[in-house]
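Up next is chain A:
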Amino acid sequence: MTPEPVSAAASAKTDAIEAKDLTRTFGGFTAVDHITFSVRVGEVFGFLGANGAGKTTAIRMLTGLLTPSGGSARVAGHDVYTESEAIKRNIGYMSQQFSLYEDLTARENIRLYGGIYDLSRAQIRERGDRMLEQLGLSAVGNRPVRDLPLGWRQKLAFSVALLHRPRVVFLDEPTSGVDPITRRQFWESIYETASSGTTVLVTTHYMDEAEYCDRISIMVAGKIAAMGTPADLKHDRGVASIDDLFVQLARPA
Partner candidate 1 sequence: MSALRGLLRKEIVHIRRDPRTLTVLIALPVVQVVLFGYAIRTDVTNVRLAIVDPMPDHATLDLRNRFAAAGVFRIVAVVPRTENLEPLFQTGAAQQAVVFEPDFGDHLENTPSARLQIITDATDPNTGALLDAYASSVIDVWQRELASRDVVSALRRTPRTRVVIVPQTRMRFNPTRESSNLFVPGLMAFVLTIISSLMTAISLTREKETGTMESLLVSPLKPWQIIVGKVAPYLVIGFISVVTILLEALLLFRVPLRGNVLLLLAEGGLFILTSLSLGILVSARTSSQRVAMIGALVGTLLPNVLLSGFIFPVESMPAVLQAFAFVIPGRWFVEIARGIMLKGVGLDYLWQATLILGVTTLLLLAASTRSFKTRLE
Partner candidate 2 sequence: MHRILYLAQAEVLHVIRDRATLAQVFVVPMVQLLILANAATFQIRNSDTYIVDLDRTTVSRGLVTRMRASGHFRIEEISSSLDRANEGLLAGDVTLAIVIPHDFERNIVRAGQAPIELSVNAEKGSAAGIVQAYALRIINDYAAELSPEAAGEADARHPARIDVSVRSRYNATQNYKHYMVPGILVALVTLIGTLLTAQNIAREKELGTLEQLNVTPITRGQFIAGKLLPFWALGLIELALGLALGRLVFDIPLRGSVLLLFGVASVYLFVALGVGLWISTLVETQQQAMFVSFFIINIYLLMSGLFTPIDSMAPWVQVVTQVNPVRHFVAISRAILVKGAGPAEIARPFLILLTTAIVVLTFAIRQHRKVAR
């Protein structure tokens, strides 16, 4: 576990996320195998791959939840080995599992996370009200979250992840189990977020969502098998859709 310092002259200033040979092993099993990539500020980066390809593990390393076994990475300008707490001040995270408190109301969840991120009472109230309005949840802001339908819950979780206006936001499968209309709305929100300067890293196993991203990477068995803009990838590999590309990549594996 030797942290390699990324050269300061390099893209530390311009890239929101940087990973070089990032690796994670669990016993004999290598979940993330020397991946190298970077995400520019304001980009919407799609982290694609089948279930079990290593996406969630990679995100957990980048969000400071898991210490890498090797390689290096910087998020929002901070090193994942030595400055994980600084990273956490600057990022938002929406996990694959729904992780707001179901027995608390939307407002109470907002208040809790706002408080943890050191927002003032006024800020919490203001941003909370605005968020609920935008989501159309003002009427049900005081009902336990478990009473909300799945789509609304996901949107709420997304909004809460952005409550403190982080520079980078990580979304782990934000649209799984959600109906197509809500999915489209989600992606509109993602664009909005990105256009205001927030970097978004999204994982998904829906290959059609790849088209929505600025750039994508496809992970197969812990390695990055392909990376680039959707258009470039399709052109270079001679496939009609990212889905086809994925099948092509995944078959020998």
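The candidates came about this way: all candidates are chains of the complex that A comes from, given by their letters.
Throughout what follows, contacts are C-beta pairs under 8 Å (C-beta built on N, C-alpha and C of every residue); 3 or more make two chains touch, one makes a residue touch a chain; residues count from 1.
Not measured: the values here are computed from a predicted model.
Every option in 1 or 2 comes from this complex, but the candidate touching chain A is 2. Across the complex, chain A meets candidate 2 through its residues 60, 63-67, 84-85, 88-89, 91, 93, 95, 97-104, 108, 111-113, 115-118, 144.
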